[in-house]
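With one protein chain withheld, the remaining protein chains of the complex are depicted in position.
To keep things simple, chains are lettered A and B as they appear, and every chain counts its residues starting from 1.
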Amino acid sequence: MITRKHNEVEPGENRARRSLYWQYAVEPFFYLSPAIILIGAVMLMPLVIGISYSFQAIDLLRPFNTGWVGFENYTKLWSDRKFWLALENTFWWTFWSITLQFFLGLGLAMLLNTQFYGKKLFQALVFLPWAVPTFLSALTWAWLFNPVIGPIPHWLTALGVLSEPYNILGDPDLALWGPITANVWFGVPFFAITLLAALQSIPGDMYEAAEIDGASTWQAFTKITLPFLAPMIAITVMLRTIWIANFADLIFVMTGGGPASSTQIVSSYIFTTAFRKLDFGYASAIAVALLGILMVYAVILLVLRKKLVKV
Amino acid sequence: MIFTQIQRPAMTLGKYAAILFYLTFALFPLYWLLKIAVTPDRLIYSDGTRVWPSEFTLSNFSAVLFQTDFLSYFSNSLVVSLGTAGLTTIFAAGAGYAFSRFNFGGKKIIIAVMLITQMFPLLMIIAPIYKVVASLGLLNSLTSLIIVYTAFNIPFATFLMQSFFDGIPKDLEEAAMMDGCSRFQALRKVILPLTLPGLGATLGFVFTAAWSELLFALMLISKNDTMTFPVGLLTFVSKFSVDWGQMMAAGVLALVPSCLFFIFIQRYLVQGLTSGAVKG
Partner (left out) sequence: MARIQLKNLAKSYGSVEVLRNINLDIRDGEFVVLVGPSGCGKSTLLRMIAGLEPITAGDFEIDDKRMNDVRPRDRDIAMVFQSYALYPHMDVARNMGFSMEIRGDSAELRKSRVTEVGKTLGLNSLLQRLPKELSGGQRQRVAMGRAIIRDPRAFLFDEPLSNLDAALRVEMRLEIARLHQKLSATMIYVTHDQVEALTLADRIVVLDNGNVQQVGSPLDLYEQPANKFVAQFIGSPTMNVVPVSPAKGGVTLANGLFLSTPHLADTSEAFELGIRPEHIDVVADDGQCLTAVADVVEHLGSDTNIYALVDGLGPMMVRVHGNIATKSGDRFGLRLRAPNAHIFGSDGRALARAISRAA
């Protein structure tokens, strides 16, 4: 009775004859290799290089001051007030974007899971915002929020939310809401599509059984729909959170990080540090810090998911 | 949610209200974009908050099309986006197939790595990539954009393709292999025809993503004749000191391909994600 521990061929076996075992073990890599090679070359190698920058002083404005500086960039980071402010903004930016995107997306998905006249057209139209280039939507929304030439401040005043039409994007307390709105507009289709796919994969007979057992609509929702969706929700939320935390385009175009850094999030801060101040070393350190935080977040979420998901 | 429908009037009213809300929410900004594009220059500021323009004109469009380099930007973008979409779909189909059909050592690690590439800000690698591309002499070339964009899109496209492949039973390839095909032949003759919706969806998705990419295009291309349209659009800001009418007109024109593509493929996206038995 011979038992092997690995899929690998033992030395002395017919390697020359290319055993079926070996063939089947190697096969997947043929299909996988182009993708892996490209990712490795274009993303991973530069990533490593980028991380190495964070340990160097690469300030293009002071070209003779380069060299390895160890953790100096990181200690500078720890005491940088602007960084912590950006971190806080990142949190609020991500939190509100995700929450609104998720709930509106869920509502839309549930709506699309029913039947109504013109649904196909509706579905096609309502997913359109995803196809709009982000900087274009940023410009449009900036326009919409502009008190002089855009409608939103006037409408909000008419509704009584604002005392007078004024520049939301210019108010440090409210400015973040501009990009958040644009982000929600942009991101709802993504959530809607993925949640719709998940909703449609829930077997219909579970609802029928629940109805026979006397469940109300709300109970069916909380006891069948949500648990079934939970794994999908967890992964999607995690991925989107990370993506949104990194997503600086909208903010950059709409507010440039201002006023008074009130809309500056960590990744837009990286951008300004890198391309306005031309301090690549410090910018890389900030980026590495952000990456670290997001990875911790991802791990926490995955652990939580394992514990909570029973389906 | 499929309860046997007993129509309750309040629910139906609510449903149609929701439909109206979502429709308005999605389309209003696009409408506004269109509105500005058709408003003649002089009225842009005074017409500002009016919902319906007082005058229509197509002069912005004609100006953009014939007086600027817009057409060249547009065709550059087309080349890059189509190229990226095609290349990404091929690579992602391979990778997605591998993930769907095989269980091999290192699979989890590779998936984790792909996940990580989605996590860090692309800003981090913009400088190293610039250096590498420059040293290869590939600055200002559309090819370099295609290669870079393909790498960025592969992880998500792989996830999509894997979902689609998961929806096709494994024994189809096995039957084909018993019938005399090599696995690759089986893939080509039997599986791929069945994943056409999936391929279409991935193509459309990547096309849309590549179409609107701004940052790396800005970085890697500075010569006017190879600029893609996002970069070109930004030049309107400086060239015409924010000529809004023309800019929005250009934006509308540029929207057309990606919106068309997306409308076409979004149905397949939902279909494919569902049939792939979406796993957490």
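Definition applied: contacts are C-beta pairs under 8 Å (C-beta built on N, C-alpha and C of every residue); 3 or more make two chains touch, one makes a residue touch a chain.
Keep in mind that this is a model prediction, so the values were computed, not measured.
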{"item": "From B:G14, B:G106 or B:P169, residue that would touch the chain that is not displayed", "value": "B:P169"}
{"item": "Hidden partner chain, touching residue among B:S75, B:S182 or B:S222", "value": "B:S182"}
{"item": "Hidden partner chain, residues of chain A it touches", "value": "1-7, 14, 17-21, 23-24"}
{"item": "Touch list for chain B against the chain that is not drawn", "value": "169, 171-172, 174-182, 185, 190, 193-194"}
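Everything below uses one rule, namely that only the chains that are shown with their structure count from here on.
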{"item": "Chain A - residues contacting chain B, complex", "value": "7, 25, 27-36, 38-39, 41-47, 49-51, 53, 104, 107-108, 110-111, 113-114, 116, 120, 122-137, 139-141, 143-144, 146, 148-151, 154, 185, 188-189, 193-194, 196-201, 204, 207-208, 211, 217, 220-221, 225, 230-232, 234-235, 239, 242-243, 246, 248-249, 267, 270-271, 274, 280, 283-284, 287-288, 290-291, 294-295, 298, 305, 309"}
{"item": "In the complex with chain A, residue positions of chain B that touch it", "value": "1-4, 15-16, 18-19, 22-23, 25-27, 29-30, 32-33, 36, 44-45, 48-49, 51, 90-92, 94-95, 97-99, 101-102, 104-105, 107, 110, 113-129, 132, 147-148, 150-152, 154-155, 158, 183, 208, 211-212, 214-215, 230, 233-234, 244, 247-248, 251, 254-255, 258-259, 261-263, 266-267, 269-270, 273-274, 277-280"}
